[in-house]
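A single protein chain has been omitted; all remaining protein chains appear in their positions.
Order of writing sets the chain letters: A and B. Residues in each chain are counted from 1.
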Amino acid sequence: MSVTPSDIEKVALLARLAIAETDLPDVTERFSRVLSLVNELNTIDTDGVIPMSNPHDMEQRLREDRVAHPSDREALMASAPAQQDGYFLVPKVID
Amino acid sequence: MSWEIVMGLEVHLQLATQSKIFSGSSTQFGAAPNQQADAVDLGMPGMLPVLNEEAVRYAVKFGLSIGARIGKRSVFDRKNYFYPDLPKGYQVSQFFSPIVCEGVFDVPLEDGSLYPIRITRAHLEEDAGKSVHDIFNHETGIDLNRAGTPLLEIVTEPDFRSAEQAVAYLKALHSLVTYLGISDGNMAEGSMRCDINISLREKGSRELGTRTEIKNVNSFRFVERAIHCEYERQADILDTGGRITQETRLFDAEQNTTRSMRSKEVANDYRYFPEPDLLPIVIDESYIDTVRQSLPELPAAKRARFVAEYDLTEYDTNLLVPNHGVADYFEAVAKSSGAPKLAANWILGDLSAALNRSELSIDANPISAERLAGLVSRISDGTLSSKLAKQVFEALWNEEGDTDEIIAARGLKQVSDSGALEAMVDEVIANNPDQVAQYIAADEAKRKKLSGFFVGQIMKASKGQANPQMLNELLLKKLEDQS
Partner (left out) sequence: MTKDSVFGMSVSAIQTMLRERSVSSVELTETFLERIAATNESLNAVITVCAEQALEQAQKADAAISRGEYQSLTGIPILHKDIFCTQGVRTTCGSKMLEDFVPAYDATVVTKMKAQGAIMLGKCNMDEFAMGSSNETSYFGTVKNPWNLDCVPGGSSGGSAAAVAAGMAPLVTGTDTGGSIRQPASLCGLTGLKPTYGRVSRLGIIAFASSLDQAGPIAHTAEDCAIALSAMSGIDPGDSTSADIPVPDFHSALNTQIDGLRIGLPREYFNESLDDAVRDRVMAALAELEKAGAILVDIDLPHSHYAIATYYVIAPAEASANLARYDGVRFGYRCKTASDLEDLYLRSRSEGFGEEVQRRILVGTYALSAGFYDAYFNKAQQVRRVITDDFHRAFEQVDIIAGPSAPGVAFPFGAKQVDPVAMYMEDIYTLAVNLAGLPGLSAPAGFIDGMPVGIQLIGKPFDEQIILNTAHRLQTDTDFHMARPTLQGLTS
């Protein structure tokens, strides 16, 4: 499986990354190298093997339904690039 | 051309837990923006989710109530997309292995029949925040208070064939989840949100047409209108040989149309994969049994029991059961008064009217079950005529005391003492010899009319307190004696 610049552009959009036209060939080439590395996976038969998400196959612990102490909005929003009246601000979105 | 409409519904139910599904923030409505969003909710660097046990219990409760198979090992997955009200850039949901698997929900229709809707699955996920577009001139404001509220997404098979069925389903679902106590199920407030998948096909066809998704229709009425709207729109297109575009649309209540959602135009590849920060939820039989034992009597069972135990009509039952507050109230009144049918009449009649007029819900009802039972009892035992009972009802509504206190205070006791009644009858007969003569001379039909005169006189004399049945009996007998 090889990758074209157009493929890279589609993936980049999904990931919200902008790749300059001039960089695209290079990015594609380097990406292809990684893909070649990864394509090694095609050579092993894993029929019937259960995929592993957590190395110890642990089970989820449950938390009591209780309200924790209130969070500090000011402290948490101190890093906000744009805020007003308690809202985070982004350029206007039209639905 | 008449098309068959085929629909599936996806309902997002906000679960009424105290805290959010993955963080300890409060889920209470109405806080100032971002006051109920902690570091986990904001998706701050390094933050991790921890699962709320109550959300799991609520999901299992729902599954059991529709006889669904519970997923013994369900998994959370990341649903990846970018939107400002989605702080992590992914929503934690369940895609591959939901906690509730297939089940069937029998929906009571208007005509009394039950329409089975197959539930494909129900899964847990977190809610997103809110984007506010109308506060700032050039910006959209993001409030993440709602981000992380637990949702149960309930998905049906495309089993709906009419708007009526869809609305009936939503009403029955609302009733069920309020019975279970897992959600307010309130469409207007957003605790129950409905997305409708609609496609059309030729009658008799087995194939499914291209469907559109109508999002966020927030009332039963709007659901009905949106479906009719979209049917018309799709029918128009198909009638002229066009093709339906698979897309997401919003219902515009003012324009009575649906329109395409611009922001959803970019095809989204959600790239689901198992959430590595959470582990599979493992549920065993004993847990399921514990939850099953905690289930309240569900609407379907209550309906059947009301008909059997209280000899109510299906019609009345269908009005009393959907709101469990009303159902519980009815039962308390019925049991206390021993007169269930009378109780039903008063609740569905005068009480219902009074509540609606004052825009109160059953929870804010000023007349306690005990007190209404008191009124019903006094009618049932003959102390009050129905007419006088209405007066008493008004007094109860204004919280003037209990029935007996009101009767005493206003001297409303129905006269059922045969001696006193007899005396009244004798007096009226004696005072009206001409009418008595007319009565004796009259035939069966005319006699019925004429007796009304005497009844009226006695009622006037007794200030309406004469027991009508007893009065009639005595009157007729005495009039007979005159002839």
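Assorted remarks:
As a convention for this text, a contact is a pair of C-beta atoms (placed from the backbone, for glycine too) under 8 Å apart; a residue touches a chain by one contact, two chains touch by 3 or more.
Quick caveat, the model's predicted, so the values are computed rather than measured.
Contacts of the undisplayed chain with the visible chains, over the whole complex, involve A, B. Among B:65, B:80, B:145 or B:385, only B:80 touches the chain left out of the display. Residues 39, 42-51, 78, 80, 82, 84, 87-90, 140, 142, 269, 271-273, 276-279 of subunit B touch the missing chain (whole complex, contact as defined above). Counting the whole complex, the residues of subunit A in touch with the unshown chain are 3, 7-8, 11-12, 14-19, 27, 30-31, 33-42, 44, 46, 49-56, 58, 60-61, 63, 72, 75-82, 88, 90-93.
Please note the rule applied: only the chains that are shown with their structure count from here on.
Centre-to-centre, using mean CA coordinates, subunit A is 42 Å away from subunit B.
Subunit B makes touch with subunit A in their complex at residues 17-19, 23-26, 32-39, 42, 44, 50-56, 75, 82, 84, 131-133, 135-136, 138-144, 250, 261-263, 266, 269, 271, 274, 276, 278-282. Residue ranges on subunit A touching subunit B, taken from their complex, read 13-14, 16, 51, 53-54, 58-68, 70-71, 73, 76-77, 82, 84-95.
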